[in-house]
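The complex appears here without one of its protein chains, the remainder shown in place.
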Amino acid sequence: MKVELINHTPEPGRSAAHAALTCYSEKVPEKEKMSQEKIEEILEKIKESGHHSIIEHASFTFAIQEVSRTLTHQLVRHRLASYSQQSQRYVDIEDLDPVVPDSIEENEEARKRFDGLMEEVKDTYMELKEKDEVPLEDARFVLPNATKTNIIVTMNARELWHFFSLRCCKRAQWEIRDMANRMLELVKDKAPIIFEEAGAPCVRGPCPESEEFFCGEPIED
Amino acid sequence: MKVELINHTPEPGRSAAHAALTCYSEKVPEKEKMSQEKIEEILEKIKESGHHSIIEHASFTFAIQEVSRTLTHQLVRHRLASYSQQSQRYVDIEDLDPVVPDSIEENEEARKRFDGLMEEVKDTYMELKEKDEVPLEDARFVLPNATKTNIIVTMNARELWHFFSLRCCKRAQWEIRDMANRMLELVKDKAPIIFEEAGAPCVRGPCPESEEFFCGEPIED
Amino acid sequence: MKVELINHTPEPGRSAAHAALTCYSEKVPEKEKMSQEKIEEILEKIKESGHHSIIEHASFTFAIQEVSRTLTHQLVRHRLASYSQQSQRYVDIEDLDPVVPDSIEENEEARKRFDGLMEEVKDTYMELKEKDEVPLEDARFVLPNATKTNIIVTMNARELWHFFSLRCCKRAQWEIRDMANRMLELVKDKAPIIFEEAGAPCVRGPCPESEEFFCGEPIED
Partner (left out) sequence: MKVELINHTPEPGRSAAHAALTCYSEKVPEKEKMSQEKIEEILEKIKESGHHSIIEHASFTFAIQEVSRTLTHQLVRHRLASYSQQSQRYVDIEDLDPVVPDSIEENEEARKRFDGLMEEVKDTYMELKEKDEVPLEDARFVLPNATKTNIIVTMNARELWHFFSLRCCKRAQWEIRDMANRMLELVKDKAPIIFEEAGAPCVRGPCPESEEFFCGEPIED
């Protein structure tokens, strides 16, 4: 897996603070003239007041590489985002190179079985797509969930907060959680105040899960 | 594939017409008192004026069964909709029973190869999930795109129009096109005026595709 | 203000429970065969697990009458909803009949001043729109926030939950809070399990507001 932050709204904190100030001012304030102190002061106040919409003005674009189709099928269920994904209809997956779960990687027998099957898949895919009658979009029906894919994702800061709440939690599936944690680290670097308390809910307070779903190991402060 | 319309806003046409009339009236009209003629008259006018938002008040829920994960990965990219999909994380896929593309079905060699691989997949999946160390959510990494899945989908009439424009077109992938056509037939039955001209753009006028993408066989009136 | 529930997805609870069960079953269950007990059992479980998306399959349509434009300007900021609002561009507001805030109603001097101004507004609006050169869409520039308007609103149950959390809270402006409370009562009647704990957050637990914004009077159980 490779996760890069490839683009984002310049100065996310300034943008959010400027939008907030506009709501409470007679005139639109001059964005470039706001001091760093003023920005921080506004963002702190906003956190307390729950006025979350102002961080929507900052968007972040990630290039996600070499993740499984299992991950992307979950990811694209987040609807307040924009996606551009590698097409299995048009791209010939020359090198299957699957994502291997740790539980399989670490079990010799399982790993062998897994690898053996992947070889079979590769051969079948190659053979099918070489037939004139079978288009690429049909040959891909044999490709497994483990197949690597790439996807460009753009989310605004508010949706990212929501995404991190769900996907950085230990209840999330391991692969998407790994990705979410990497994304969080990257945006924290660019917008530290906005994302200071982002992540699984246990970062901010008691776990909201019921007893049945509580992982028992909340993140410690 | 099995496509059922399992629920919808009662009287979609009346609802849309009533909403439209509200925009142009001093008082909210009495919905139940609108005559069928009045409803039809309003809906015809709306079509001409391009006031599409009024059909958003009618929603339709479909149960889609036995389609491939290839299909659902495309489907859930439509963001103005609600989805509940069978979870491969929690549901043990006891019977793989894959979707087989026609191009493979009709080529004996391809079909044999495909079937052979599917048997291998089934055995591997069974063997992996029987290991204590490999949870179901990891065993599924070997399942192919062809694996059957079920999904409940709710879209409002406006989003359905958009969906049909893209997915009933011959440029769409065959499986999702088949599904879209079945959905269209079902909603046409319940809301004939609203969906009268829904479908691929060539139902309504000249194909908007560029020469490169024109299928050459627009739907005839 | 008049708030009516004029349409909704039939059997919202059954629909939500059916969608939930689909996620965890090998086959799509038969919706009509689910017993009331089964439905309740599933919905209770869902509440605990935080699997909120399943209630999106149920939508509710309200006719809201005789509310101020102040209210609707706030209302339409909720983006996951569908609206059809009386148009001031096309509808001649023959009878201004403004919404009067209690604080003005109950202060004789304020009320007199307010009424006097409204008479002035009415006369000016009439005079302007009678001029051939001034179209209705320009005459309305003199109409006040207090002007009554009508709007048809459709939201799904999940968005309604979110809406009630914000707008039933005492921090919300009085008019939209009044409307939200009426809407809540109406949907609770039709879908009691789904909306059992809906409303301001203090219905469900401690107030999430910071000290500065805490109203001091949480709703008691």
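Note that the chains are named A, B and C in the order they appear, and that numbering of residues resets to 1 at the start of each chain.
Operating definition for what follows: a contact is a pair of C-beta atoms (placed from the backbone, for glycine too) under 8 Å apart; a residue touches a chain by one contact, two chains touch by 3 or more.
Because the structure is predicted, anything quoted here is derived from the model rather than measured.
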| item | value |
| --- | --- |
| Contact residue for the chain not shown (choose from C:146, C:160, C:186 or C:200) | C:146 |
| Residue of A:1, A:63, A:166 or A:219 in touch with the missing chain, whole complex considered | A:63 |
| Residue ranges of subunit B at the interface with the undisplayed chain | 48-50, 208-210, 212-213 |
| Absent-chain interface as seen on subunit A, which is shown | 6-11, 15, 18-20, 22-28, 31, 53-54, 56-57, 59, 61, 63, 65, 82-87, 90-95, 150-152, 154, 156 |
| Contact set of subunit C toward the excluded chain (per top definition) | 68-70, 72-73, 76-77, 79-80, 83, 88-89, 98-101, 103-104, 106-107, 109-110, 113-114, 116-117, 120-121, 124, 127-128, 131, 133-135, 137-138, 140-146, 173 |
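Quick note on the criterion: only the chains that are shown with their structure count from here on.
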| item | value |
| --- | --- |
| CA centroid of subunit B to CA centroid of subunit C, Å | 30 |
| Chain centre separation (subunit A, subunit C; CA means) in Å | 33 |
| Contacts with two or more other chains, residues of subunit C listed in rising order | none |
